[in-house]
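Quick one: this structure, given as C-alpha cells, is what I'll be asking you about.
Shown here: the complex without one of its protein chains, the others still in place.
Up next is chain A:
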C-alpha cells in the first residue's frame, strides 16, 4: 500500500482498536488522547444516561464505579449522567488513579439555602456494599453541592472508605463543614465555597490543606502538621469580629509547612500579634498575596520573610481587590530579630502592571538576602537585573 493510503486508513481504525491502544497507555497519557480530535474525544465521552429518584443515586453511583476497569478505561463508560427530580442532574466522571468527580451543577438559579455537611470518613467498620466496587475512590472532587443535593452527596461520600484526597468546589450555601478522618485523609482542598463560616477538622493525618475563599472559623481539633498550606483569604473574612486568638490553633498546623500561600492582611491581623518568636524553619516556598496599595504594606512582607530562614522561592502576587484590614497598624519591622535569607534563589512577580513597583518591592527584599543574589522574574516574564 502507498504510504498516504496507509496513513489515511490508519486514522480510521475502528473504535475497538483505538480503544484497545488507549487501554495499554499509562493513565495520563491515555487521557491526553481525548485532545487529538472530536472522534477521539467521543471515545472518552460515552456517557451512561439514567433517570430515577434522588434516593437511587448512591446505588447508581456504586454500580457505575463497580463496572469501571482501571486497566481498560474505555471498556465501560467513564461518565454517568443521572437525572433526578425534575431539573436536577448529577454528573459523575471517573479518571484513572482512583479519581472520581461528582458534579451537581444545574442550570437553574443557584439555590442559596444554607446547609451543613458532616463527613465521617474511613470508619473502622467496613461498609457493606451492595455491589463490590473494583474501583476504589482515593481522590474525590465534589462540585456544586447545594442544599437539595447535600444529603445525597453525604451518602455517597460516606461509602468511600479509601478516600485520601478530598476537594470541595463551589458549594453554594455550604455554611458549616465537619470532616472526620483519623486514618486516611491526607489532602483537603476547599475552593470558592463563599458562604462557609465554620470548618471543623478531626483529621490527624492531614498533610495538605488548600483553601480559597473568605476566612472561615477554623477548628483543627486533632493536631496535624501541614507540609503544604494554601491560605488564600484574599476575599477577607466570613465574619467581621475575628481575633488573632481565633487563629492560634491553625497557626500551629502551618508552622512546619514547606509550602505556604498567605495574604498580607492575614499575617498582619491573625499571625503577627500572636507569633512572638515563632520561626517558620521549614518554609521553602512562599506565595504572598497583597494589593500593595498602602506604601507600608511591604513592611508586613519584610517582617514575615525574617521568620523564614530556609526560604528558597518567593512568589509575589499583586491582586488589587485583595482585602486589607483597616484596623491593623503597621509597626512591624523594628520588633523582629534580624534573620538573613541565605537560601533564596528565586523571586517571581505575578500580576504587577508597573515595573517601578516591582523594582521597589525587589529592593526591599534584596536587603534581607545574604550571599548570592536570587534570580528575579518580572510579571511579563523577563529577568530583572538589580545591578
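By our rule, contacts are C-beta pairs under 8 Å (C-beta built on N, C-alpha and C of every residue); 3 or more make two chains touch, one makes a residue touch a chain; residues count from 1.
In this section, contacts and distances are computed from a predicted model.
Chosen from "SKP1-like protein", "F-box protein GID2", "Small ribosomal subunit protein uS7m" or "E3 ubiquitin ligase complex SCF subunit", the protein name that UniProt gives for the omitted chain reads "SKP1-like protein".
Considering the full assembly, A:17 is the residue among A:17, A:53, A:356 or A:383 that touches the omitted chain. Of the candidate positions A:29, A:245, A:274 or A:382, contact with the unshown chain belongs to A:29. Taking the complete complex into account, A:8 is the one of A:8, A:320, A:351 or A:371 that touches the chain left out. Contact residues of chain A toward the unshown chain are 1, 3, 6-11, 13-14, 16-17, 20-29, 31-41, 95-97, 99, 101, 139, 141, 165, 167, 187.
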